[in-house]
Every structure is written in structure tokens, then in C-alpha cells.
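Apart from one protein chain that is not included, each protein chain of the complex appears where it belongs.
To keep things simple, chains are lettered A and B as they appear, and every chain counts its residues starting from 1.
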Amino acid sequence: MTQVNSRRIRSTLLGYGLLAPSLFGVVCFLLLPMLVVVWLSLHRWDLLGPIHYVGLANWRSVLTDPSFGNSLLVTCAFIAIVVPTQIVLGLAAAAMLARELPGTGVFRALYVIPWICSPLAVAVLWRWILAPTDGAVSTLLGRRIEWLTDPGLALPVVSAVTVWTNVGYVALFFLAGILAIPPQIHAAARIDGADSWQRFWRITMPMLRPTFFFVSVTGVVSAAQVFDTVYALTGGGPAGRTDLVAHSIYAEAFGAAAIGRAAVMALVLFVILVGVTIVQHLYFRRRISYDLT
Amino acid sequence: MITRPRSSMLVLTALLTVTAVLAGVVVWLGRTEDPAGKTIVTVRLWDEQVAAAYRESFDVFSRTHPDIEIRTNLVSYATYFDTLRTDVAGGGADDIFWINNSHFAEYADNGRLMAVTPSPEWDSSVIGQFTRAGVLWGVPQLTDAGIALYYNADLLATAGINPATLGEARWDSNPSIDTLRPLLARLTVDSNGKTAAESGFDARRIRQWGYNAANDLQGINLNYIGSAGGVFADGDRFAFDNPQTVVAFHYVVDLINRDNVAPPASDTNDNGDFSRNQFLSGRMAVLQSGTYNLAQIAEQARFNWGIAMLPTGPAGRVSVTNGIVAAGNPATRHPEAARAVLDWLGSTAGNAFLGRRGAAIPAVLPAQRAYFDYWSAKKIDVTPFFAVLDGPRIEAPGGAGFGAGYQAIKPYFDEMFLGRRPVAQTLAAAQQAANTAAQR
Partner (left out) sequence: MTSPSRGNTVIYTGLLVAAVLTVAPFALSLLTSVTSAQQFATGTPLSLPSPPTLSNYTALGDAGFGRALVVTALMTAIITLGQLTFSVLAAYAFARLEFPGRDGLFWVYVATLMVPGTVTVVPLYLMMAEMGLRNTFWALVLPFLFGSPYAIFLLREYFRAIPADLLNAAKLDGANTLDVIVHVVLPASKPILATLTLITVVSQWNSFMWPLVITSGGRWRVLTVATAGLQSQYNAQWTLVMAATTVAIVPLVVLFAMFQRHIVRSIVVTGLK
């Protein structure tokens, strides 16, 4: 008996010992800040003066603020444009790469490069390319298009830059999924007379469901946090057209110095993301026959 | 399976060694290079020309104070005040930093600035701007004088315009009184050589701009508002929603979008240097701006240029004038050293360096001569900047919450200057948004 007990104690000590650093990190730098954010949301602070308690005033102020509503809407629109587009393009690229024609390796590596680069640097780069005066595109076209200040164009442009950055990376995951499909299945289907389109829709696509799930969950979560791109490209855009939530939280905290309100916004973002992830999880759960985790 | 169990200890040791090496590099990078025994005082500002003048000034200071070394920290204006706030709040701001009228109020109110005893030698209008609750909150460093018109004499000659006419220009919403607009139209040229005053002018292919009408608070907006008899702010509140201000903005916005004599706002809204750069490249005939650009223009302009007085508006010729102070950080680790540097900055000898190369007009009155001497030696007549101050002035806005309010205004004004939203409505909405944001 005591032998088992002492073994169990040792195992527990060992387990927690190994966990200690990461536990410290998670508690200090993830859980504790969450609590602090909740606390901050009930206070008013402009960084320079004292912090005072204001109860739910910030919540009321943020939830009725039209510019926050605008921010959420813009973020939703952004996600709705970016995630499906990068999935479709990523899938197309993966399908082409999966043929494994000679030279594919080079292409595969090239496509990932935008993702490797810092979104900040990428945004600054595109800022020049799209600059109406002295920009690459303007010079090529010979005419001036206000890519970043036209209210109709700004959000599509920011979305396009984000998609451009992510497609290669997304394609890799689809490529993995496609290559993981046992070739026997395709072979059997071919024998049965299915052509490549049919094989694609009836075999490949369904078997890619885990990939779709992964890519759309991570896509949504990361699209909801895009900041660098907005900071460098539009600063929130013409009349808030590209004021993505992460950017408006930053602007509220460090530009307008309203920390309490920024905390409220951050919490709202968190709740929405959790909700969206749960919904996606539930949607895909019934449809995946593979154990993803 | 395990051939040499102890090699995992090797791996561990290797890991620890690498970590130690990296940590060592970090510590080495972080060493504060304190030349033995010296106290380091940091001064933060945004103007490159003045920073150069400061370096000369501090060299002299170090001779009498060998134990103090002063370092300048240049931060771009675009991010200056955002980063200042987080730095001050985080306790890590420079010992001395520049601050302007618009932003100092909240720092003063929260005890983030050192109180300073006013000296009779300092420009009284700057002292007035930076006195709040009866206390002066910084050492006046420079005053901007008023706003005037820089003009490209060569382009004016080509258009057959006498610079004297420029100096007497009047702007008004009534076309029979308005002489500024037609003048600027003659100075705006498209790639076919047609001016905006001629038919067949192609507004999409402009190779020379007449003017720098834009969303420029100090260079354009405030002066037009003042010259129309309007106000921008009233104490701590934004108050630009009034009929005269509407008239002023209408005029400016039309210059950009209807008359095409100024670059589109999409170029100027996010780039405060755009117009000046166009002027310096010889692509803009008239630049309405202040003494803060004088040194750079004198240095870099490759054409004949001159200075004329600000246009007169319906309510006269009203300019804004601004001062800058060097404020002390009460959280500094070296209060005596910081005070010594502040004293030097506020002294005639120390402040004179700003004027010596014409970088800025010293706020210490006896030191101002250096500035005038410098420019008269260069045969440049700077009187238009000063003559305009003989008349009424409009105050630069400020007050607690100004930063937040001004940030809230930006999207509205951007749209207004782009010509996409009507002026009166936008001003009303912007004022509301600004005051709400400022009060948070």
C-alpha cells in the first residue's frame, strides 16, 4: 500500500514539478491579466491620473457607443471576407501543389513567405505599393486610385492584404490533408469510373473536413486580432471603415487614454471569440469522423 | 536503449550554458554606459533642427557642469504624445521633455510636471499659455510667432504675379471680395501647362499646386477660423461648431475639392509633411506655414523664395501662435541635475542656440536677437511672421482631454476635407464626439 502511495506522491510531485514553469506563466501572464481586465473594466483611468471606481458606467458607455458597434461590424465583415477567401484560395493552391509536378517544392516554399514576414512590415510595404502618389500601382496604371482612403475600397484592400499574407500558410494545411488521404481510395474510385472532379468533391472534400475546421477556427481567431496591418495601412480607415476591434482597443487604451473602456471592449471581444469558437466546434463536431485532438 | 544515461545531463548543461550566454549578452546590451561618475539627463523633443541646436548648447553646458551629460531623445511628432503618455504613466519617461499647449493640461493636473518659477526674461505669451491653476509648468523654449505665406518666387514670376499682391490677398465666401482664390488658380498648373483659371484645365493631371490647403491645425485651420471670427475651442471644451468656423472650413475644403488648387486630402490627411515636401520640390507655389519650417526651407529650397503676410479674412488677419516649453519630470532620478539643465535651457545663453542657426525663435527675450540677426544676415525678411501678431490672435486649443478629443475628431475631419461630408453637419457631429471623448 505504502509503495503505491509513495509512487503516487512521487508522480504527483514530478508532474507538478514539470508543470511549474508553464503553470507560473499561465497564471501570471494569462489568467491574472484576465481578472485584471475585468477589474479595470469597472474603473476609470487615463494612465496619468488616479484610478477610480465607476461601476458599470464603462459598460454602459461602450455598449451604447456607435463607434464600438461599427468596430464590431467592420470586424465581422472583415472576417467574413478574409476567412472564406483564404480557405478557397488556399485549397486551390493546395490542389495544384498536390499534383507534385516537378518544381512544386519551390512554389510551396515561395507561397509561405508572406506569412513569415511581419504583418507590420508587410503593411508598410503595401502602403507604398498602393500610395496614390509615387506608389507602384499608381505608376503602373498611370492613374490615381485612392486605395486606402476610399470608403468603398479601404476594407476590401485591407482584407486583400491579409488574404495575400495567409494563403500560402493555409495552403500548407490543405496540402497536408490532401496528401494524407490514402491513395487506395482514389485508386478505387478511379476504377469505379469517377473522374477527377467527382473524386475531388466526393472524396477529397469530405476527408478534408478536419482541415476545414482547423483552418476556419484559427482563421477566425487570428482575423479577429489583426492589428499591425490596420496600424500601418489605414490607422482605422476612412471614417472608421477599417477600424478593426483590436485596433480600436489599442486606440482607446493608448490614444484616447480610456483604459476602463478599452478593458470593456477587450472583454466583449473575448466573449464573442469564445462564442464563435464554441459554435464552430459544435458545427463541425458532428461532421468529423476523425479524432482531431 | 539508453546507451549513455549521463548524456542527458550534457544536454541540460548545454541548454543552461546557452541561456547563460544569451543572458550575458542581454546584460551587456543593457548596460547604461554611465561614463564613470556622470549623471545622465535625457531630453525628449520632436524637432530635428532644434535637437541639433540643443546638442551645441549642451556641449557648452558640459563645460561648466562636467558631471552631467545630457542626451537628446528625438521622437517623431506623429507618435510623440501617445508614447509620452505611456512613458510617463509607466514611470520611465525622460527627465525633461517638450510639451505643447494642447497636451500639457492633463499632465499638469495629475502632478506629472515640475512647477517652474516664471522669469521676467521669458516671453509672456508663452508663460500665459502654460500657466494653469496659477502655476507655470515648464520652461519656455520657443515661440512660433505667427503664420505667414512662403512663396516660390520663380513660379510666381512665371505666372506674372507680383508677390506684393500675394501679401494683400483676401479670402471671402463672396467671390467679388475674394482675391485669394483667383490668385491661387493662376498658380495651379496641369501637365499641359493650363492653369486652373483657364478652360480646359485637367484637374486629374496637376503638376504644380497653388497652395497647401489641408487639415493642418496650426498652419491652416486655426488661422482661417480666427480670420473668419470664429472659435475652435472654449477653455477645455471644443467649440468649433459655429457659423463663422463653418464659413472658414467651407472655404478651405472648396479650395481643395472644388477649385483643385491644393493637393487632395488623401495625400495630406495622413502625411503632415506632404505639402512642405511638394513645396521644396518646386511643385507648390505657396505654402502657408510657420517659422518651424523656415530653417528647412532655407536650407533645402533650390529656387528663389520669399515670405508674405497671411491672407486677410472677413474678420481680419488673425493668426495662431504657439509656444513650446521644456517640462521637468518630477519622477526623475536626478532632480538636481534636471533642474540645473532646466535653468540652463531657460537662460539667455542656453536658449540663444535655438536662434543662432535660425532653428526656432527663442522664448527667452534677450536671446531672440540671435534669431533676427541670423535671418537678416541671410537677407531673409521674417517680419511677416511677426507683423501678423500685431493684430488679434487665436489661441491654440488645449485643456484636459484634448488628446482624446482630437483623436475623435480625426475621422470626421478627414472625411470633411476629402469632400465627402458636408461641412456644417460634420463639424456638429465632430464637436459632439470630441467633447464626449475628452470627458472620458
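We adopt the following convention: a residue touches a chain if its C-beta (ideal position, glycine included) is under 8 Å from a C-beta of that chain, and two chains touch if they have at least 3 such contacts.
Here the structure is a predicted model, which is why all the values come from computation and not from measurement.
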(request) Can you work out which residue in B:Gly272, B:Pro392 or B:Gly419 touches the chain that's missing from view? (result) B:Gly272
(request) Could I get the residues of chain A that touch the absent chain, sorted low to high? (result) 8, 11-12, 14-16, 18-19, 21-26, 28-34, 36-37, 40, 92-93, 96-97, 99, 101, 104-105, 107-122, 124-129, 131, 133-136, 139-140, 164, 167-168, 172-173, 175-177, 179-180, 210-211, 214, 221, 224-225, 227-228, 231-232, 245-246, 249-250, 253-254, 259, 262-263, 266-267, 269-270, 273-274, 277, 292-293
(request) In the full complex, which bits of chain B touch the chain not displayed? Write them out. (result) 1-2, 5, 7-9, 11-12, 15, 18-19, 22-23, 25-26, 29-30, 73, 75-76, 78-79, 83, 86-87, 89-92, 94, 270-274, 277, 281
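Keep in mind that, in the parts below, only the chains that are shown with their structure count from here on.
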(message) On a C-alpha centroid basis, what's the spacing between chain A and chain B, in Å?
(response) 38
(message) Applying the document's contact rule, which stretches of chain B touch chain A when the two form their complex?
(response) 82, 85-86, 88-89, 106-107, 109-110, 112, 204, 264-267, 269-270, 274, 403-404, 407-408, 411-412, 414-415, 418, 420, 433, 437, 440
(request) In the complex, go through chain A and note every residue touching chain B. (result) 44, 46-50, 61, 67, 132-133, 143-144, 146, 148-149, 151, 235-236, 238-240, 251, 254-258, 261
